[in-house]
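Every protein chain except one is present and positioned as in the full complex.
Take a look at chain A:
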Amino acid sequence: MLEVKDLHVCVEEDPSEKILKGVNLTIGKGEIHAIMGPNGSGKSTLSKVVAGHEAYEVTQGDILFEGESILDLDPDERAHKGLFLAFQYPVEVPGVTNKTLLRQAYNTIAKEQGREELDPIEFEDYINERLNVVDMKPEFLDRSVNAGFSGGEKKRNEIFQMAVLNPKLSFLDETDSGLDIDALKIVANGINQIADEEKSVVMVTHYQRILDYIQPDHVHVMLDGKVVKSGDKDLALKLEEQGYDWLTDLASVSVNGEQN
């Protein structure tokens, strides 16, 4: 489904600011992955680069989606192919209602994928049914996108958008942070429902808390712009107990190794 190959990324405006330093990652169809790592290790950057953010420049490596490079595609073209990013900090768009955005987004993607667009009435039915995935009230649809939402509501809204747009592969960037336990369960439940529909999900987090509710097939650890270790869900438990310190040597070794 997704292959990230030796991905090197710097900041577009400041090429000396190297953030990703050779990331390798393979996500199969229907798999759930977790990417963990301390703050500043490059998790959000990886997510945004996969989604096509223009603030970053790929200096080396490639990203393949369903076997084809997507590096030259705009963010919307990647979305049309079935990629989705749930933002760590969802953007507020005052004046644009959730429903307006989602109907336009859904129909644009449908059109690009050669599927039938939904008229307003059909869409109304569809979107109301999808509300159940994250247990949200219909009033929510007429509110401006994320404007004045609490942190938890914003995260829930991201998962709701994912439920509506039906992507093949989703990066969920810290969707679990800022949620109380009830909200966390609702969000986790929503993600599980979507994952059951044969969708691939990558959860980016630095807590293992959400992994109590969502069982990842693979867990990766990022440190200083690289994936330094991959394993199964036991790796997450080990990180919970021991922190990241035991891995830092691993990171510097490989960085040194590269310099040699």
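The working rule: a residue touches a chain if its C-beta (ideal position, glycine included) is under 8 Å from a C-beta of that chain, and two chains touch if they have at least 3 such contacts; residues count from 1.
Criterion: contacts and distances are computed from a predicted model.
Peer 1: If you look up the hidden chain in UniProt, what protein name do you find among "FAD-dependent oxidoreductase", "Fe-S cluster assembly protein SufD", "Dihydroorotate dehydrogenase" or "LutB/LldF family L-lactate oxidation iron-sulfur protein"?
Peer 2: "Fe-S cluster assembly protein SufD"
Peer 1: Can you say which of A:Gly22, A:Pro38, A:Gly61 or A:Pro75 touches the chain missing from this structure?
Peer 2: A:Pro75
Peer 1: For a quick check of understanding: of A:Ile109, A:Ile127 or A:Ile214, which residue touches the chain that isn't displayed?
Peer 2: With A:Ile109, A:Ile127 or A:Ile214 as choices, the missing chain is touched by A:Ile109.
Peer 1: Looking at the full complex, which residue from A:Leu71, A:Leu101 or A:Leu131 touches the chain that isn't shown here?
Peer 2: A:Leu101
Peer 1: Among the options A:Asp14, A:Glu54, A:Glu116 or A:Asp180, which residue touches the chain absent from this view?
Peer 2: A:Glu54
Peer 1: Just checking the interface: what residues of chain A touch the absent partner chain?
Peer 2: Within chain A, the residues touching the omitted chain are 48, 51-55, 74-76, 78-80, 84-85, 87, 90-91, 93-96, 100-102, 104-106, 108-109, 112, 144, 161, 165.
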